[in-house]
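I have a structure I would like to understand better, so I am pasting it below and will then ask my questions one at a time.
Every protein chain but one is kept in place in this view of the complex.
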Amino acid sequence: MSRVVVVGGGPAGMAAARAAGAAGVEVLLVDSGARLGGQYHRQDSRAGTERFTLPSGVEYLGDSVVWALEPVAGGHRVHVRTGPADGPGRTGRSVDTPALVLATGAYDRALPFPGWDLPGVFTAGAAQALAKGQGVRVGERVLLAGTGPFLLPVARSLLDVGARVVGVLEAGEPVTGWLARPGGLLAGTGKLGELAGHAALLARHRVPYRRRTAVVEAHGTDRVEAVTAARLNPDWTVVPGSSRRVEVDAVCVGFGFTPQLELAVAARCALAGGFVAVDVAQATSVRGVFAAGELTGIGGAELSAAEGTIAGASAARLLGARPAPPVRALRKARTGRRFAAALDAAHPVRDGWRSWLREDTLVCRCEEVPYGELCAAAREREAYGGRSLKLVTRAGLGPCQGRICGRAVAELTGIQDAAATFARRPIAAPLRLGELAEDPGPQPEAL
Amino acid sequence: MKVLIDGKETVAVEGQTVAGVLLGAGVTSWRTTRDGGRPRGVFCGIGVCFDCLVVVNGIADVRACQRLVRDGDDIRAQHGAELPS
Partner (left out) sequence: MVSPDIVVVGAGVIGAACAEALSASGLKVTVLDRAGIAGGTTAAGEGNVLVSDKAPGPELELARASRRRWPDLLAALREELGPTLAEAEWEAKGGLVVATTEEAAAPLAHFAAAQRAVGISADELTPEAAAQLEPHLTRGVTAAVHYPEDAQLQPVLAATTLLAAVRARGGEVRAGTAARGVTRDAAGRVSGVRTDDGTLACRAVVNACGPWAGSFAARAGAPITVLPRRGMILVTGPLPAGTVRRKVYDADYVGAVASSDADLQTSTVVESTRAGTVLIGSSRERVGFDETVRVDVLRELARKAVALFPVLAGVPVMRAYGGFRPYAPDHLPVIGADPRLPGLWHATGHEGAGIGLAAATGRLLADLYTGAVPEVDPEPFRVDRPAVIEGERAA
């Protein structure tokens, strides 16, 4: 039985499953979360209700990770484990598909700074996920810092769960950045309205919003007790004398997003600028593999859903269905991408963050590799190739496999292609050795 | 439902993650690193960073932010690297 497999249950993945399902083809939607929605539409997993519906013909497999992807004749084999996260004792399943839609999303980009590994330092996405998904506030007095419009909805979520947000620090100059690209700005008027709504709420709660300011150090022994906030020069180096101490019990940081690339890399999809390259039909460079959402560029839920609709229709078409051209989605995707490009250009990460680091600041959190050792090892052993750099310094070789530190390590050591160096993860999600050793069971479900 | 947190019985509800239960109980750190013995807890909150590793029912290296609790789960702090017990 031919069917489309969609990986990811966020806006893009749900839209892809709906579009393919609406075209009359069978769909398997695999998602690691307990509820549909992904990061953007995260539901409270404690609620007994499901906000989203999927058409009949879409089989939804939640609590399921795709841990490997391999090419087979006529398509790809998707290896899934379903059950309590990180096992053991999950159920294994392998599904072959001629039409795979990757909608694996993105995660917060964090920049290292002294103290960033203290408990109480979270990514903005963590604060959001815990607030929306668990009703938990990450602290009583919380400071948000980073760059980009995502900090605003996170502040809102924190207020919703009763945290006191002591400030939102934007490292860049977003207003001048947006004004420089009026075309893209107009393209996203709906999105701007949403952001204005967040801003108004922050104003009502008297949450200060500071531009060209960042958290450059976190203090504490066993957890965050305070941070140093400082004014930034345009290159993000600290303005001398501008540092001040802020008492907080949590700080949330986010500097844009990093796409979740491992499955696309395993499928050997071509990348462009660190994202999966797609054409107007959301087709990647690999036949039978489509990509949608943040994996192809950061643009928010609306754009992701539009891309998902297009990808789902394209996947269905590959299976012989004849869906109507997704005209509205194509139009939305076009304008959405212009807005995304404008936003992205308005929130660049400037090199001056490197000056926040000290010799003993951990760059790789997993393997506890400090900045000084990282640079010294790379320099003294001339280990500038990605593979040798990792093996000489151990940066990126721990449990997160470079997901958190990869981009920073690449920038600090001059590696050109961070995605190629760090996103190659044939084991796309960890599984227990005993799970891997298990009998493959019945033959993979056929194409 | 009830779960054990480092041996202490704690009330939890269906749909809570281990991290949700721990943070809700005021615990911010439940792991120490292998080399430096540094305390760690949730960082990314969405299963990417592997900082929130915890021991659940004798199995180490479980991401607390991803694992939903089940009645009777025995949740323990993870000290460095641990073998299954």
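Chains here go by letter, A and B, matching the order in which they are written, and residues are numbered from 1 within each.
Just so we're on the same page, a residue touches a chain if its C-beta (ideal position, glycine included) is under 8 Å from a C-beta of that chain, and two chains touch if they have at least 3 such contacts.
The structure displayed is predicted, hence computed values, not measured ones.
Novice: Going by the stated contact criterion, tell me the shown chains that border the hidden chain.
Specialist: A, B
Novice: Have a look at A:R42, A:H79 or A:R137 and name the one touching the chain we're not showing.
Specialist: For the chain that is not drawn, the touching residue is A:H79.
Novice: Among A:R211, A:R231 or A:R394, which one touches the chain that has been omitted from the display?
Specialist: Candidates A:R211, A:R231 or A:R394; residue touching the omitted chain: A:R394.
Novice: Residues of subunit B in contact with the chain that isn't shown?
Specialist: 34, 59, 61, 80-84
Novice: For subunit A, which residues reach the chain that was dropped from this view?
Specialist: These residues of subunit A touch the chain that is not shown: 68, 70-71, 77, 79, 86, 88, 94, 266, 367, 376, 380-389, 391-392, 394, 397-399, 401, 425-427, 430-434, 436-438, 440.
Just so it is clear, only the chains that are shown with their structure count from here on.
Novice: What is the distance in Å between the mean C-alpha positions of subunit A and subunit B?
Specialist: 23
Novice: Could you pull out which subunit B residues touch subunit A in their complex?
Specialist: 13-17, 19-20, 23-24, 28-29, 33-36, 38-51, 53, 59, 61-63, 65-68, 70
Novice: Please output the residues of subunit A touching subunit B within their complex, sorted ascending.
Specialist: Against subunit B, the touching part of subunit A is residues 32, 34, 39, 44-48, 63, 84-88, 107-108, 110, 117-123, 125-130, 133-136, 138, 222-223, 260, 365-368, 398-400, 403-404, 430, 432.
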